[in-house]
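Here it is, the structure, as structure tokens.
One protein chain omitted, others in place.
Order as written gives the chain letters A, B and C; numbering starts at 1 within each chain.
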Amino acid sequence: MEQQPGYILLIDCPDEKGLVHHISGVLYRLGLNIIGNQEFVEHEEDRFFMRTSFRGAIQPDEVVEELKALLPAGANISLRQHQPKNIVLLVTREQHCLAELLVRNQFRELNANILAVVGNHPDLGRFTHQFGINFHHVPHEGISREQHEAHILEVVSRYQPEYLVLAKYMRILSPEFVARFPNRIINIHHSFLPAFIGASPYRQAYERGVKIIGATAHIVNNDLDEGPIIVQNVIPVDHTYSVNDMIRTGKDVEKIALARALQLVFDDKVTVNGNKTIIFD
Amino acid sequence: MEQQPGYILLIDCPDEKGLVHHISGVLYRLGLNIIGNQEFVEHEEDRFFMRTSFRGAIQPDEVVEELKALLPAGANISLRQHQPKNIVLLVTREQHCLAELLVRNQFRELNANILAVVGNHPDLGRFTHQFGINFHHVPHEGISREQHEAHILEVVSRYQPEYLVLAKYMRILSPEFVARFPNRIINIHHSFLPAFIGASPYRQAYERGVKIIGATAHIVNNDLDEGPIIVQNVIPVDHTYSVNDMIRTGKDVEKIALARALQLVFDDKVTVNGNKTIIFD
Amino acid sequence: MEQQPGYILLIDCPDEKGLVHHISGVLYRLGLNIIGNQEFVEHEEDRFFMRTSFRGAIQPDEVVEELKALLPAGANISLRQHQPKNIVLLVTREQHCLAELLVRNQFRELNANILAVVGNHPDLGRFTHQFGINFHHVPHEGISREQHEAHILEVVSRYQPEYLVLAKYMRILSPEFVARFPNRIINIHHSFLPAFIGASPYRQAYERGVKIIGATAHIVNNDLDEGPIIVQNVIPVDHTYSVNDMIRTGKDVEKIALARALQLVFDDKVTVNGNKTIIFD
Partner (left out) sequence: MEQQPGYILLIDCPDEKGLVHHISGVLYRLGLNIIGNQEFVEHEEDRFFMRTSFRGAIQPDEVVEELKALLPAGANISLRQHQPKNIVLLVTREQHCLAELLVRNQFRELNANILAVVGNHPDLGRFTHQFGINFHHVPHEGISREQHEAHILEVVSRYQPEYLVLAKYMRILSPEFVARFPNRIINIHHSFLPAFIGASPYRQAYERGVKIIGATAHIVNNDLDEGPIIVQNVIPVDHTYSVNDMIRTGKDVEKIALARALQLVFDDKVTVNGNKTIIFD
């Protein structure tokens, strides 16, 4: 027997009595096979969040309409078929996060399709090609940031990706660029945010003499290093670690944090709530 | 305004379509204020688990009857008012877990009332008394295990505790004793179970040369060290650790694991499913 | 046979060839029983650090003189008998760190003697007395910070402690006060420094939506929250944690971080190097 398509329903709206009962009623009357169901109420702002995964033959637009009719004003409803997301990666020179994603992609463990990799340096082109993935070198030297971003946008647009992943892309994106992909750019920052915002976080960590270093995967918004955090990951260090030891050790933490964050995002488990995330894991 | 009483509803039953809708319907019609709601379906055995916390003026027996009527056969329904549990501790000679619980109890951070402490050695009597808690020395020397457990039972029975907590109680309880407190005895085992079952786990860990040690808080059933696990906690060690260093380091891991497990149990967040736990955290 | 007294030798000096050979030569000729020996060279500034623990019958002053003669200029030499340190605790209202230390002290697991507890609020007096330890309430209301610190100093001076431990003491100490106890004041800060410096770090962490919270035990110097870090400890959190949940969860992390830091300090395993620590663990 052929399996019915799977869907993920994400709802957030002002909290009120009976939401679970009413929403589950819609799904029950459609005769769907519920796989999982989770709710959360953010009590500081009385907002209700829900994630339901189910299988069934539905007309998604009709389900959304029916839900909209019974939910309070200000409700966000997302109903997506469960399938791999199309993504493009941006990189600079470091390979560890790129490699992590290329390997998972090749073995279909990423829940995404890497359509292409864009680098502002050419260094990772050959490596990307080993995996049979397109690499585009979009240099930034000698042109303005606006021009560079326009070039990137031109390349990215050809692929129509659902998400951009900054896999150690070491340039700051302009608010205008970010605004084109709202909540759809994922970055890995090489520190335990909000510690060590900005450049050379491992040098900063070394100078401060911390005993734990970390990495933060987050959604990019207009403020540098300030977007909603998805995953943080840490590892102990001690006084014997040079800056380079921290950088090397940090790579493992970074790539695993990024990979876990992407798994959550691509499984539609992440809802953005202001500058925070609600994660139904 | 006076706050309405809080309740925790725990349900588990064979999975079927519409459970969330039907259960939430009962609560909705009662006009309750839902604080939190979580469901889980164990897919290997198709069993549904749910925890709901709410406030409201209800007749608990009537609610349970109404739920029973609409749930499939084999449903377990627990509806308890949210209030501190009454507990008795069993100890031997080590103080770290006992101290952790006595301090939390004194500052009302345990969500329980420690009614008494029972020790098979007298060592911890004075310390317990510092906290104004009764201590009963029930010696085991020169008598059979049955006799000893009968003595313990006699003392424990005076307090009618809802839970017994083995806070480093170093004697094995008989199945007969355990059967009197089904899923109501919590133990802290000083290893990362199922590694190092049995006596002297730190000596075993030292001999094996492990690089991480741990502790396991679990519900006691008939098989020693085999009950459902609630919390596990670990900490790295290295070759410089003697057995005594491991024991000392392990104490911190043990007491925090036990305290976290008790917090989960006393908040009615733990459901036992065979020899496993479902934890709605 | 009576055991010979144990000593800890801590040396730091500019690095040069032969240091280990020359220092170990002094100890060898004295016929000492070396228990452990560790060296470290900080390569950014070419500074040599060494910790040796040994047993033997020595004239400490003579050993220090002999070492000074063969070490380069700028050497720090500390030779201390291995014995419990005398300490005074400063507290405010929260009991978890205080309780952790009082319990360890009572069972001789702190490698220190708590001589007294000083609180700027009276709340923890009764609890401290349960352990048979002096408590001094030194109120700060209605007087200047200078006056308050003078009162504290007056009380502390009676005990001649080797270390002051800020066990959740919630007031900022002046540089003048700190200067009287150079590298001898240990603080627990309730965040993963340098994230969330300043007031209400858990509120800050909540607002930022972090996925891990932490605590930092450090030596106090003139700059608030800027002293050399000894231990950091973290724990994962998620979107379901309210500020109060973070505070409660953080308490376990704080008290264990502080207790570990004190263990390292009281075992003379910590050397301060600028605003960092070298820890021979």
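Rule of thumb we're sticking to: contacts are C-beta pairs under 8 Å (C-beta built on N, C-alpha and C of every residue); 3 or more make two chains touch, one makes a residue touch a chain.
All of these numbers come straight from a predicted model, not from anything done at the bench.
Touching the chain that is not shown, out of B:119, B:161 or B:228: B:228 (per the contact rule at the top). Checked against the full complex, the one of B:50, B:133 or B:278 touching the unshown chain is B:278.
Check B:70, B:143, B:172 or B:212 against the missing chain and you find that the one touching it is B:212. Subunit A meets the missing chain through residues 95-96, 99, 103, 106-107, 109, 127, 130-131, 240, 248, 252, 256, 259-260, 281. For subunit B, the residues touching the absent chain in the complete assembly are 40, 42-44, 192-196, 208-212, 214, 228-232, 234, 238-240, 242, 273, 275-279, 281. Contact between subunit C and the unshown chain involves residues 17-18, 20-21, 24-25, 27-28, 31-41, 236.
As a convention for this text, only the chains that are shown with their structure count from here on.
Centroids of subunit A and subunit C (each the mean of its C-alpha atoms) stand 41 Å apart. With centres taken as mean Cα positions, subunit B sits 37 Å from subunit A.
Within subunit B, not a single residue touches two or more of the remaining chains.
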